[in-house]
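Please read the structure below before turning to the comments.
The complex is shown incomplete by one protein chain, all other protein chains being positioned as in the whole.
Then we have chain A:
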Amino acid sequence: MPIREFAPQNSSTLRSRSLSALSVSAIAVLALTACAGDDAEADATEAEQASSETEAETTSESAEEGEGAEAEGTEEEDAESGTVTVEDDHGTHEVSTDPQSVIVTDNRSYRTLEEFGVQPSAAPLALMDPETHAYAEDDSILDLGMHREPNLENVVAAEPDLIINGQRFQQYYQDISELAPDATILEFEPQEDADLIEELIRKTESLGEVFSEDEAAAGLVEELETEMARVQEAYDGESTVMGLLTSGGDISYVAPGPNGRAIGPVFDTFDLEPALEQEGEDESHGDDISVEAIATANPDWLLVMDRDARISQEEEGYSPAAEIVEESEALKNVTAVEEGNIVYLPENFYLTEDIQAYTEFFSDFADALEAAE
């Protein structure tokens, strides 16, 4: 394919384009089949989404309640043997409450574990932001590299007995389990059709269980719930909201619902009114959208995730997203821009996406909603 895509979940590289140009006949086949495949897939998922959406709405709540109850039921602490039984995405595990070597690969868990005082033996340090994660500059932690180019040798070197896997490293679950056959691997990833926030709470509580830090976990959950209640309280149920993602000077649209990156699930959490009723197709990076379409939808609120914010931080007060959205001539008549109803996600959001990040985001959102009243 002649397109260069650096999305972490898509794996074409710079070179693939050039190379494919070499095998001329291959290009056409590749390009055509890839696109045909994409379309067919997209159609299928669209149909699926449409049919499952209503279903999900009615069933997800009860399902989560059931799941939560189940998890609690199995988490019985066995003080004498020093193990707890925890249920993760792959079943139930007996986990030692005093693990000697812990590997953490899950972005959404770093800060929680830091708060619990867990010292990992190995982690993907390249995926951490030094200003957010204390682990990032800890020399005693073996580096597992980036998810695109992991250094899994260090999994062996760390001799782990507990591995908290997840998010970007989910794809290496199999490899890691083969490299560390004796270790317990726990994964708490948001399940399909489940509420992302509920899943974050499940993860936090489960981690609290594993590391005997139930109180700290409960504290985190409580903070999140407090901010959620504030948003719920302040949102009028009518104002239209649109999620945007900015990167490299371009604006993408984040679809409401479980498919929209980071912001999408929030629509369901607070019953936000989407400004544009359109199924998105790109789950992780949003769909290309023109300023005209945003202006036509005329949202009352904009929730903006700025992917470049963290990297451009060196320039004081420089916000690429604000420049793109607020200073856009075409968007100046949009209600959200006119009234300043724009909430930017925490600048490290793209690297964290954890319970703390959502707490901060909801707090900002609640502040903005309250101020606008």
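Odds and ends about this structure:
By definition in this document, a contact is a pair of C-beta atoms (placed from the backbone, for glycine too) under 8 Å apart; a residue touches a chain by one contact, two chains touch by 3 or more; residues count from 1.
In this section, contacts and distances are computed from a predicted model.
Hidden from the displayed complex is a chain whose UniProt protein name, among "Acyl-CoA dehydrogenase", "NADH-quinone oxidoreductase subunit J", "Flotillin" or "Iron complex transport system permease protein", is "Iron complex transport system permease protein". Among the residues A:A234, A:A295 or A:A372, only A:A295 touches the chain that is left out of the figure. Of A:E137, A:D250 or A:E370, it is A:D250 that touches the chain left out of the display. Counting over the whole complex, chain A has residues 1-8, 13-15, 17-19, 21-22, 24-25, 27-28, 31-32, 35, 146, 148-149, 247-251, 253, 276, 278, 280-281, 285, 287-293, 295-297, 307-308, 310-312, 314-315, 318, 320, 327-330, 333 touching the chain that is not drawn.
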